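Structure first, commentary second.
Up next, chain A:
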Amino acid sequence: MAPPLLEIDRLTVRLPAGRAARPILDGVSLSVAPGETVGLVGESGSGKSVACRSILGLLPQGARTEGEVRVRGADVLTRDRAALRRLRSRQVAMVFQDPRAAVNPLHRIGDFLTEGLRAAGTPAERATARATELLEAVGIQDPRAALRRHPHEFSGGMLQRVVIAAALAGEPELLIADEPTTALDVTTQAEVIAVLTRLQAERGTGLLFVTHDLELAAAVCDRIHVMYAGRIVETRATDDLFAHPRHPYTAGLLACTPRIDPHAPPPRPVPGRPLSLAEAPPGCAFAPRCAFAEPRCSAEPPELRPHGDGLAACLRADEGILP
Partner candidate 1 sequence: MTSLLTRPVRRPLLRRLRLLGNGPLFTAAVLLLGALVLVAVLAPLIAPYDPEALDLRSSLVGTGADHLLGTDQSGRDVLSRLLYGARTGLLGPLLVVGLSTVLGLLVGTLAGWRGGWVDALLSRAFDLVFSVPGLLVAIMFVAVSGPGLTAPVVAMAVAYTPYVGRLVRGLARQEKARPYLESYRVQGWSDWTICTRHLLPNIAPTVLAQSAINFGYALMDLAALSFLGFGVQPPAADWGAMINDGESALQQGAMLPALAPSVCIVLAVVAFGIVGEGIADRLARRER
Partner candidate 2 sequence: MDSTRLEPAGPESTGLESTGLVVKGLRKSYGGRTVVDGVSFALPRGGSLGIVGESGCGKTTTARMLVGLERPDGGTVHLDGADRSARPRARAERLARARGIQLVFQDPYLSLDPRIPVGACVEEVLRLHFALDPAARRHRVADLLDQVGLGEREAAALPRALSGGQRQRVAIARALAAEPKVLILDEAVAALDVSIQAQILDLLGAIRRESGVAFLFVSHDLAVVRHLTDEVAVLRGGRVVETGPTVRVLGEPQHPYTRLLLDSVPRRGWDPGRIAEGRRALARAESP
């Protein structure tokens, strides 16, 4: 197997004292190989966004970290500014949730697309040609004219395509997409996902796809990490995850997601609510909501261990508690 492109190795991120009772990320490990699509799924507050931002060296102010984030074997967290800049312009690119917030509304799309290339020393003409090519690749009609337009002349879906084009401009080895379609309508979401996955497959880019939508992750990703309260609770190949979840939270998420198939049962809620940052239970963070919890679950935190062909952080994962 090829050496992983991205390795997050037991990453723990703590906020300054008083702002949180528990780490916002707690021993998170994951890896993405070249050309692989890995999903990071969790609800709000699970830490999925913090995890993916840490890859670019973007951490909350005053945060303390343990562990490493390695891109091509080199740690990101200890890099200086110049090295981080090189990382962001050459190796790793990111697509955010809201395309309007990611683009300067006063600049033309052309400037937005070429500024990175120009900064990296590409001559103006070559940069423009490349930008045209990229816009064409993301399916924008008449890319030459589009270069001269301003962001407000594009719909949300079209603008997200532009943002994806810009992210691919530096030919990154790794693309991080943080809820890239959450702000879009369903039909637009489908089109943007189609563009994203096609380009990623063509270019062999590694993709870390962050979303709250397990169904969407299943449609896009080879492998899925499920996060809860700052920890990864289960990692598994997509089909296996859907067929045989080993962690009760994963099973709960699967059961509570409303499905469109005519024969799908009604969504079954998970009781309780996610852990807030002010709570730091000694045991498994999911235990208070878990139907299978035993006294020992609230006493010791479960390690992420191999169960089946994946990993799960549950003391009872091998007891066959889940169907």
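Annotations
Definition applied: contacts are C-beta pairs under 8 Å (C-beta built on N, C-alpha and C of every residue); 3 or more make two chains touch, one makes a residue touch a chain; residues count from 1.
Selection rule: all candidates are chains of the complex that A comes from, given by their letters.
Nothing here was measured: the structure is a model prediction, and the numbers come from that model.
Checked against 1 or 2, the single candidate touching chain A in this complex is 2.
Looking at the complex, you find that chain A touches candidate 2 at residues 43-44, 185-191, 193-194, 197-198, 212-216, 218-220, 238-239, 242, 252-253, 256-262, 266-271, 273-274, 276.
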